[in-house]
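Note that one protein chain is taken out, while the other chains of the complex remain in position.
Now for chain A:
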Amino acid sequence: MNSLSNLPAVLVLEDGRIFRGRSYGKIGTALGEAVFTTGMTGYQETLTDPSYAHQIITQTFPHVGNTGVNDEDNESKRMWAAGYVVREASRRPSNWRSTRSLEDDLLSNGIVGIRGVDTRALTRHLREAGAMKSGIFSGDAAAASDADLIAQVNAQPSMAGRNISAEVSVDTAYVVEPADHGYEGEAKHTVAAIDLGMKSMTPHRLAERGLRVHVLPYNATLKDIKATGATGVFFSNGPGDPAAAAAQVELVRSVLDAGIPYFGICFGNQMLGRALGLETYKLRFGHRGINQPVMDKATGRVEITSQNHGFAVDAPIEGSFTAPIERYGKVEVSHFSLNDQVVEGLSCLDIPAFSVQYHPEAASGPHDAAYLFDRFVSSMDSAAEKDSK
């Protein structure tokens, strides 16, 4: 019955704090940035979210793996997390859609995990000390001295300044057809979606609204975009430091200059911010969870959102302002976090571009913000209308 792997394992943080537990998933060494996520559901989506590349995820909810893994809920072709920290790993999955256990998938994806950790103590530590370098060592790797393990952890590159887009993006472009996603009738518009680590729910949300989605790799050019016949451009979520993505920022500027409607999510929000000339910065421990309250300034209403970001755009949340790159005109912060007033959305007032820092596609998380996809469709509708006049 008890099929969980059960060798000594240790989680080591760059500041020397050490948590001991038992092995989970692959036996070996994992290095990455230690972050925590507070979602109580959705571990399958979380582990397969490319935004978590090079991060060791701590799940604050203590039971993980209860519903096993199914064939429908992956958000990409594989798990991206660098490592996985849980308190209680389920021995027996139970769900009518489950086809295998989570540990099976951790093993087949080569993810080194650790279980039995006081994840709350770890979370409190990360909350106070901030996200930091970390490593999981299990089996023989765990036998090394603490000093040696700390040195291994500190030897890895820091998340700040890293561009990871190439690793997580698709190699070749592909098309997502509305008809394959429950949309009846002719496609309304064509969208070029730049994959910087996109979750599969995103093209689904676009396609089900009648958009034909050309998914393009991270290094696509305006020419590539135009070649698809796209009348709208979407920039996805993804890992890494937005300040290290100069090429993508330039691409956004060329899209804006061409007057093509733009919609960005997460990394795509940071790309818009930087394209407008705004700065981005690293949050102490990030926003990761599916219970994050966001104020929509336009309606005064609150959305409960799915979030996963360690960086944020620096902009004043009150009123509107002229973009530092003045040719883009007036900009306002459209959404902000009610927890800590971090910018959660940007809206250009003079050009058809907007973006949010959170995840309207959810998966995992609430669907409160799904209206943003409709807003994107409308912005393409009005652009088309303008063109036809």
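The rule is simple: contacts are C-beta pairs under 8 Å (C-beta built on N, C-alpha and C of every residue); 3 or more make two chains touch, one makes a residue touch a chain; residues count from 1.
Keep this in mind: contacts and distances are computed from a predicted model.
Colleague: Among "Carbamoyl phosphate synthase large chain", "Quinol:cytochrome c oxidoreductase iron-sulfur protein", "ABC transporter ATP-binding protein" or "N-terminal double-transmembrane domain-containing protein", find the name that the UniProt record gives to the complex chain excluded from display.
Modeller: From the listed options "Carbamoyl phosphate synthase large chain", "Quinol:cytochrome c oxidoreductase iron-sulfur protein", "ABC transporter ATP-binding protein" or "N-terminal double-transmembrane domain-containing protein", the omitted chain resolves to "Carbamoyl phosphate synthase large chain".
Colleague: Of the residues A:187, A:304, A:349 or A:383, I need the one that contacts the missing chain.
Modeller: A:304
Colleague: Sort through A:292, A:308, A:355 or A:379 and give me the one touching the missing partner chain.
Modeller: Of these options, the touching residue for the absent chain is A:292.
Colleague: In the full complex, which of A:7, A:121 or A:258 touches the chain missing from this view?
Modeller: A:121
Colleague: For chain A, which residues touch the unseen chain?
Modeller: For chain A, the residues touching the absent chain are 1-2, 19, 36, 38-42, 44-45, 60-63, 66-67, 70, 72-73, 87-88, 90-97, 118-121, 123-124, 127, 289-293, 295, 300-302, 304, 338-340, 362-367.
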